[in-house]
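Every protein chain of the complex appears in place save one, which is left out.
Up next is chain A:
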Amino acid sequence: MLTTPPEVEIALAESAPSAGFWRESWRRFCRRRLALVALAFVVALMAIAAAAPFIAGTKPIICKYKGHIYFPALGYYNRAWENPIFAKDRFRGRYAGTLAEKDPDSWAIFPLVYQDPYRRVRAGEWPDQPENPFGKEGVPSRYNWFGTNPQGFDVFASMVHGAQTAVSVGFVSMGIAAAIGITLGALAGYFGGWIDVLISRVIEVVMCIPSLVLILALVAMLDKVSNVHLMVIVGCTGWTGIARLTRAEFMKLKQLEFVSAARAMGAGASRVMFIHILRNALAPVLVPITFGIADAILIESGLSFLGFGASPPNPSWGTLLSAGRRSIEETWWLIVFPGAAIFLTVLAYNLIGEGLQEATDPRLRQDAH
C-alpha cells in the first residue's frame, strides 16, 4: 500500500490552505471596480425596496394610539397588516392630523418623506406642507424631490415603492427560471439518452413561446393583474438559456473523475447531480441569471410603459415613464428620474453579470496566460 511520506504530509499541513473556487472568484470580482460599484448599487436598491414604506409614505412607522403601539406603515406591504382600529375610527388613511385629534396622548414616527405613491397629498395633511402640484406644475421641489406625476402623485415616493417592483420582479422571475432551468438542464445533462432528447425538445418548444404575447393574453384574462403574474410568466418562459448552459456543464462534468469517485462510493443520482456536480457547474449559470434579472426588469418596465402592467395605481418606473411620454416637452422629470433608475439598474445587473463571468471563467482570466 502506498503511503505519503511523513515529511510531505507535514509540509502540506503547514502551508496555508489554497483558496476555494468561490473565494478565488470573489477575490477576482473585487478587482473589477465597476462590478463592485454595481453590486453596491444593487444591494442599496434592495435595501431601499425593502424599507420603502419607512422612506416614503403617509402612514406612521410606529405610533401609540389609545394606549397601544401600532405599525400602520406595514399596511403598505399588506393591507391586512394595518390595524383595523384605524378603519373603525375612520382615519381614512390620514394619520398626521387625525391621530392627535382622536387621541391627544398619541405619538407617531413618520417616514422620512411624507408622500404617498398611491395618491396625491392634499393641503393641510402635514403641517406647513402644501398640496402636491399636478400636471406640468409638478416640478421637483423641496416637498417633491423628483416632482409629481400628471395626477399629482409624488415621483420620489413612487420610485421608492417602485423599486420593490423592480427588485422583486428581477429576483422572483429569475428564481423561478433558475429553479426550472437548472433542474431540467441537470436532468438532461446527467442522464443523457432519451431524457436529454425529450428535455431538449421541450426547451426548443418553450423558446418559441413569445413571453410578451403570453403576458398580454394573461393581462386580458385576469381581473386584477399583479406583478406576481408577470413574474411567473417571465420566469416560466425565461429558463431555456439557463437549462442549456446547465446541461452543457453537466455533460462536461459528469465525465470527470470526482463524479466517478462519488458514484463509486455509492452516491445516488440526485446526490451526485445536486451535491457534487451542481456546485461546480453553478458559476457559468449565474451569469445568464444575472442578465436575466436585467431583462425581467426591462420587460416589467416596458409592460407598465405600454399600460399592460399591474393594475393601476401601480408605482412602477415604467408607469412613470409612460406618464411622462404624453407631455415630454413639459414634464422632463417624469422621464429623467425613472429613466435613469431603469438604466442604472439594468446597467448594474449587466456589469455584475459581466464581472461574474470574468471572475468565474478561467479562460477569461487575464493572469491565466
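Please note the rule applied: contacts are C-beta pairs under 8 Å (C-beta built on N, C-alpha and C of every residue); 3 or more make two chains touch, one makes a residue touch a chain; residues count from 1.
Following the convention adopted for this analysis, contacts and distances are computed from a predicted model.
Participant: Looking at UniProt, which of "Fe-S cluster assembly ATPase SufC", "Helicase", "Chemotaxis protein CheA" or "Oligopeptide-binding protein AppA" names the chain we cannot see?
Facilitator: "Oligopeptide-binding protein AppA"
Participant: Which residue, A:P60, A:P111 or A:G152, contacts the hidden chain when the whole complex is considered?
Facilitator: Going through A:P60, A:P111 or A:G152 one by one, A:G152 is the residue touching the chain not shown.
Participant: Based on the whole complex, identify which of A:E82, A:E125, A:D154 or A:E300 touches the chain you can't see.
Facilitator: Result: among the candidates, A:E82 touches the missing chain.
Participant: May I ask you to list the residues on chain A that touch the chain which is not drawn?
Facilitator: Touching the chain left out of view, chain A contributes residues 75, 79-80, 82, 84, 87-88, 90, 92-93, 118-120, 122, 134-136, 150-152, 220, 223-224, 307, 311-313, 323, 326-327, 329-330.
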